[in-house]
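For this depiction, one protein chain was excluded, whereas all remaining protein chains were kept in their positions.
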Amino acid sequence: MDILHYTEAHHDFRKRLRAFMDREVVPHIDQWEADQGVSREVWRKMGRAGFLCPTLPTAYGGLGGDFRFSVIGIEEISRTNHGGLGAPLHSDIVVPYIMSYGNDVQKQTYLPGCAAGDIVTAVAMTEPGAGSDLSSMTTTAEEDRGQLVINGVKTFISNGILCDLAIVAAKDPHETNPHQAISLYLIEDGTPGFQKGRPLDKMGLHSQDTAELFFSNCRIPAENRLGEKGMGFLMLMDKLQQERLVTAVMGISVAEVMLEWTMRHCKKTTTSAGRPLSRSQAVQFALVEMATEVNLGRTFVDKLVVEHVAGNNVIVETSMAKYWCTELGKRVADRCLDLVGDYGGLEQCPLVRGFRDVRVMSIFAGTNEIMKGIAAKFMGL
Amino acid sequence: MVDLNRSQKQIQKAANDFAKGEFDKDQALAMENANEFPDAIWKKAADLGFIGVHFPEAYSGGGMGILDACLISEAFCRKDSSIGTALALSASGAECLVRFGDAATQAAFLPPIAEGRLRCGYGFFESGCRSDLSGVQTVAVKNENQWIINGSKSHVLNGGDDSVYLILCRTDPDAPPEKGLSLFVVEGDREGIAVREAGRKLGANMVATADLTFTDVIIPAANLLGKEGRGLAQAEAFFEEAGILIAAQCVGTAAGAFDRALAYVKEREQFNRKLAVFEITRQKIAEMAMKVEQARLMTYEAARRCDAGQGLEKFGTMARITAARAAVEVADEAIQLFGGYGYMKESEVERFYRDAKVADLTLGGTIHLKNKIAAGVIGKLK
Partner (left out) sequence: MDILTYTEAHHRFRDRLREFCETEIMPHVDQWENDHIVPRKIWQKMGHGGFLCPTLPAAYGGIEGDFIHCLIVTEELSRTMQTGLAAGLHSDVVVPYIESFGSDEQKRKYLPGCVSGDCITAVAMTEPGAGSDVAGMQTTAVEDGDAVVLNGSKTFISNGVICDLVVLAAKDPAVENKHQAVSLYVVEAGTPGFEKGTQLEKMGWHSQDTAELFFTNCRIPKHNRLGEKGAGFFMLMGKLQQERLVCCMGGVVAAERILEYTTAHCRRTTAGGKPLSKSQAVQFALVEMATEAKLGRTFMEKLIAEHMAGENIIVETSMAKYWATDLANRMANRALDIVGEDGARESCLLTRALRDARVMSIFAGTNEIMKGIAAKFMGL
């Protein structure tokens, strides 16, 4: 019994996307990892082939699809065993802000480029002093002669180097209530006063161009505000259900990929006694335990995807899923390495990259502690 | 590993021998079922000096340290977690007398405890504040040469007439808790003490737990332990020491469950093979052995530091958490290795598991204890 049903269109999308990944992504990953960033070209190719922003209306170049297309996108990228190509972030997290809150002009200006891969997006909330506690951000946006002047620093911004357009959260310094002070702004690359740092040296996600963004007296037109003034915090909160679900899907997908690889490895690798590793009871139990947890997580996430597509409020459950599935991803990476042994310490073992890349998932998109806090709050504790 | 000296090794051996000779499985099963204190064994153990080895020799103690007391508890609990727990806890709280009592108080109470005539329990927690002692509501009011106590205490061990309690009371309602609490020794047969037995528990059923209510209980001024207003600090110091002793019970409980499981997997056959042949059994045995050793290391080291007069810095509490976790997990796995038989009382390991779980809940429980460790480790924030 499938909880999550896919149509022919979904299956076809997956098939084509998988072929695209095999052709256009997999061969380049090692290079991208060394370069600390993917090529701009791959974004364009993905866009041209119709794999970016599948949920955008066709009028903007999207497929007019539902969130299930996003799920497929995340799963297929996960299968490539790399996390640099930040397409899910772009398609399923950042662009939806523009789609939901942008005015017609903003949508006309940016969305076609987003779908085509000409415009790569980023969202900049986090600051050196404001991570979990977003309301304490200090980047300011002040009106000045019909323009807005942005000042401040953002950090850990995914797609930070490549982005053509950043959605930046900033505060009106004259508003004292921190929750009502935040608005979102669209800031184009190249705007004077907007500077990008170098890619940050990270534990993993090496091909992901995570960077700091600097704004010093960066002037943007007043029309570049996204949505109502002072609504930034609420807009961010509103989009988080999907962001968390995206991360949960990443966690479970990565766990599946690693487990599948390890299962195959254990079947074909023999011990010195000539027996496949998978005949060891200890190895079998470890694989079964991991498979069980993956099954549990997958079933739960599938159900949440159905609920999310149906527009249900599943804030408690998505917070739970985000933390549990990302922890699962880490646990599976760790246990798989245990089974593989020494070979698992070599860069050539694909688990190594998975192990590094999955580690951040319990931190970004709201740390897992924040997830538990949210669940507790909405459970009425 | 902490090196045991000759006398400690002798004590360990003597305790093992005593347990082997005196503890009887069927008797233990019956006593546990009946919530019965092992009175005769206790008296014998006291005669041989196993109770209060860490009390001064002048007061019928052994003049030895906490490590020695730990070795005895471990040996006893290893042979039988319920009897061992009951014997160890027969003097629960007496460390306060040793640490804070003056010569007269010690002379009055330590000998009967060490000689197996009097049992001891501490009453610090209350239902209103649970384990947060700053919220203690029981009051002691001074009236010339007496104190008058009113209030109630929960989870007091050994409640009854032939017991003595260490009771933490508020003596200055206006002072902050660090200054407003004091510790008293209260004889169980004083008028005005109502004992409400908690009845059967998950485990540790050979030692009674009760809730006490004090109504105008009058005690002499001399029953104040140490200085007035020092109660909270005294209680905290005691908790470190008590934590080590409970840890030692848990090491014994873990080791005892482990011994039984180990023997069983070497004996029991399924699928024409000893359970000990299955790789997963071996993994479990290794895991259990590691947990026992970890718990033992921490416990002995905590005891050593305590005896050397070094600051414990919550190391006693850490040992208590680690050892209790080990005991719960090892006994739980022991049940599993015994299969259906593990669920039967006859197998003993189910009782070790229940006793371990109750030990895991003592001194306020793990969440509370971790908060205390954190407070110590983190210190005051600027």
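Brief remarks follow.
Letters A and B name the chains as they come in the text, with residue numbers starting at 1 for each one.
Heads up, the rule we're going with is that a contact is a pair of C-beta atoms (placed from the backbone, for glycine too) under 8 Å apart; a residue touches a chain by one contact, two chains touch by 3 or more.
Just so we're clear, the structure is a prediction, and the values are computed from it rather than from any experiment.
Contacts of the undisplayed chain with the visible chains, over the whole complex, involve A, B. Only one of A:Val26, A:Leu234 or A:Val306 touches the chain withheld from this view, namely A:Val306. The residue touching the chain not shown here, chosen from B:Gly63, B:Gly135 or B:Pro176, is B:Gly135. Subunit B residues in contact with the hidden partner, per the touch definition given at the top, are 29, 33, 125, 128-132, 134-135, 154-155, 198-203, 209, 269-272, 278, 280, 328, 332, 335-336, 339-340, 342-346, 350-351, 353-354, 357-358, 360-362, 364-368, 370-371.
Think of the hidden chain as still there; on subunit A it touches residues 1, 3, 263, 266-267, 278-279, 281, 283-285, 287-289, 291-293, 295-297, 299-300, 303, 306-307, 310, 312, 317, 320, 323-324, 369, 372-373, 375-376, 379, 381.
Everything below uses one rule, namely that only the chains that are shown with their structure count from here on.
Per-chain CA centroids place subunit A at a distance of 51 Å from subunit B. Those residues of subunit B whose C-beta lies close enough to touch subunit A in the complex are 278-280, 283.
Residues 280-282, 285 of subunit A are the ones that touch subunit B when the two sit in their complex.
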